[in-house]
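Have a look at this one.
All protein chains but one are shown at their positions in the complex.
Our next item is chain A:
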Amino acid sequence: MAGGPPKALPSTGPHSLRDMPHPLAGSSSEEAVGGDSTPSPDLLMARSFGDKDLILPNGGTPAGTSSPASSSSLLNRLQLDDDIDGETRDLFVIVDDPKKHVCTMETYITYRITTKSTRVEFDLPEYSVRRRYQDFDWLRSKLEESQPTHLIPPLPEKFVVKGVVDRFSEEFVETRRKALDKFLKRITDHPVLSFNEHFNVFLTAKDLNAYKKQGIALLTRMGESVKHVTGGYKLRTRPLEFAAIGDYLDTFALKLGTIDRIAQRIIKEEIEYLVELREYGPVYSTWSALEGELAEPLEGVSACIGNCSTALEELTDDMTEDFLPVLREYILYSDSMKSVLKKRDQVQAEYEAKLEAVALRKEDRPKVPADVEKCQDRMECFNADLKADMERWQNNKRQDFRQLLMGMADKNIQYYEKCLMAWESIIPLLQEKQEAK
């Protein structure tokens, strides 16, 4: 802990995973991880190492587990941010293999979570457990509770909004699996959240329910602290930078909502177009049956339209499964981020109120009482955490959207390429006999 290295704490640049396929993986990030998105070293250092009575930011550790502050793992963590290609990444998590469980009381799906890690926090190098949605939900609330100053990634929606979807259908399960995988990966990438004890248990415990029942409240100092912030204080003005974040999130969510509606509308129109195409193609076949010389060309056109129809169906399926859910996730993300902003406001409000109260007391030797200092400390930590997370979030958001939109463009390109191939291949068929004449 002494002699903290001059390097900044790792910011989560997108390291491409070597071993595990990332469903939304793009090419490796072109920008240096350490670049402008890194929060200022001093601030972070102060947070992690400056406090004498520090309980580590990843949450209280039960006796027996080595603390992440031990030099080896610290070094590990610090080396991370210099590695652009993630060579020394030490935690990999993947969600796959959904399975349906039919019990007397209910039917539900579980997913396999595979963890590979060299971190000392993990007793074994590899774990494989099964979890269901409500376990993820539990994890998320625990993270929110224990890490209130951080932005916790969103989960896919609990209930299916458009009632007709079958929650056991392959497409739905696959979409959800991808979202859950993304959720865990975001936590994995986070330098603080990834060390959270609840997260560790989630990844490793054989019997999660037993652990849940223990009701261990593993709050960080901050968590504990923030928990006790009284909600009664009203913040006068949000500081400029946080107001800017708030405004940004408002507009961002609005625009995403619009994009979601547009995307849905496009899919709807495409499906209706598909319906017509499915009737259109076969008419050429019917015609072909009447003809002699034209029979083959007409049949060819019919088959061609059929191929285009299939390609279109693939496009709409892809967009529904891959594009829309990510948009919705980000809307949920920005909603939860706004809540964190509000909490921050409360912390600041309390501090300012108490400060004012002291100032009004008109003591001879105005000494800032300990509890006001605590409030200030709390506020400053919150601000630092939040700012760091915001930068990280902005960076990831940029990567995610670049990937998402490029993916959308790709899917459309592939659709047109399939159609192009189909039409080009029948030109010789159509021209054939004409030249033979």
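Convention: a contact is a pair of C-beta atoms (placed from the backbone, for glycine too) under 8 Å apart; a residue touches a chain by one contact, two chains touch by 3 or more; residues count from 1.
Please note the rule applied: contacts and distances are computed from a predicted model.
Student: Just by its UniProt name, which of "Cell cycle checkpoint control protein", "Phosphatidate cytidylyltransferase", "Sorting nexin-4" or "Exosome complex component RRP41" is the chain not shown in this complex?
Tutor: The chain we cannot see is recorded in UniProt as "Sorting nexin-4".
Student: Where the complex has a chain not shown, which of A:108, A:172 or A:280 is the residue touching it?
Tutor: Touching the chain that is not displayed is residue A:280.
Student: With the missing chain put back, one of A:120, A:259 or A:303 would touch it. Which one?
Tutor: Checking each option in A:120, A:259 or A:303, the one touching the absent chain turns out to be A:259.
Student: In the complete complex, which positions of chain A touch the hidden chain?
Tutor: 248, 251-252, 255, 258-259, 262, 265-266, 269-270, 272-273, 275-277, 279-280, 283-284, 286-287, 290, 293-294, 297-298, 301, 304, 398, 401-402, 405-406, 409-410, 412-413, 415-417, 419-420, 423-424, 426-427, 430-431, 433-434
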